[in-house]
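Some chains omitted; the rest stay in position.
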């Protein structure tokens, strides 16, 4: 069964951050359509700063905790607590592990998802990042013990989840006031969540041995 | 984008730095956290601490209400973005005079989450924290779902009342009750005439066509009830007042506090024009404006438009409203 070493896997988070920073403008633009247009700025600032503090030697959990700390103590907004809890609760699961296998990875994802739900109290279908996160984590866990296949399943489900928000009416957050006017636009958080999961999958797959 | 900007990501830092320089007689920076502005007087031993916080770009809100007899410490967020849980925690600590702290803030997802986390951390440190969540923005949810409504300029009156109550030596529960009573008695509505631009984005988040206005707009450009033709100042004032009164149980003989705030780029004289009409129309209905405010009290960068806030008064609220206050954004000499 394929695994990857926790040590040095902090680089995965740096790659995730690079994708977010690159998509700063795009994420703000989506948020601007039905939100307040700052999602890309908030995300890029938090992920960008964290990336500068992550070294090549960092474990994945250390890198996730660095990111979580930056989000929670320097970024605020909704992303601070939501992604802050996501990465903190994921880090808890893998802390101290030398190798990460597919089951651990799945447990990690599930814990992160639960952290987001605990702080944000949103539900699937509310047009939030949960609409990416839930199907993606479910797909990963349902894919069995083939790590690369599970990662591919997660990516596909994340993309489908993100796209599912297009036709949703927002039920929580700033956009919820829009009612029907919120339909027809992707949710910004669902989009950034898809980027995060996709980049994580891609970088993880490269490391599997 | 015709604006005075260095690095868009440094605006908040630079703003806060300039702010505490200008108002050094009233406020200071928390030495532990440069996103926390603290009243020069705080913490007052034995006094309930009053804390608020919110995104930047609404200046003079939130920092401008720090000072004597109003807010003791403010957590400062990025432009239009909630402060961190850590900043809320540090503000709570800076305001804590040992008698508990009331966090009086606005109903936004980010603020709710960050305050929740800060409260958890404060409790661990042995600080009693109570909260009041402002939800004065009538158009942000129907009356049946008041708990979903956002907080807007009515927050200022909540801080005024809560701050005065704390200054008078009330307990944390009493301060909370007074602030809650204030916001329960308060309704607001916003009208947008032109959008605003976050410097990091370089272009407006939303559009309002020339000749149109967005009725019921939120403080970050959250879409309102509808988009209509731009009407005359008096018609707009009347429409705003109707929304507020329809949601409020005001009767002949009632006394109110009226606050008109510009959203940033509307000329100040037009705010007085709106005020003049609102006061007259209230008077025509037998409602007396006991005290009024008109100015740029709670802005949204360079958005054009205005908000109307009406608070129904009783003797307690009147006394608290009249209590002396000295802050950068509001001075009342009783």
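Here the chain labels run A and B in written order, and each chain numbers its own residues starting at 1.
Simple rule for what comes next: a contact is a pair of C-beta atoms (placed from the backbone, for glycine too) under 8 Å apart; a residue touches a chain by one contact, two chains touch by 3 or more.
It should be emphasised that the depicted structure is a prediction, and the values quoted were computed from it without experimental measurement.
For the full complex in this file, the chain formula works out to A x2, B x2 (one representative per kind shown).
By our rule, only the chains that are shown with their structure count from here on.
Mean C-alpha positions place subunit A and subunit B at a centre distance of 33 Å.
Note for the complex: subunit A touches subunit B at residues 25, 28-29, 32, 34, 36-38, 41-42, 45, 72-82, 119-120, 172-174, 176-178, 181. Those residues of subunit B whose C-beta lies close enough to touch subunit A in the complex are 8-9, 55, 77-87, 108-110, 113-114, 116-117, 140-141, 148, 198, 200-201, 205-206, 218, 220-223.
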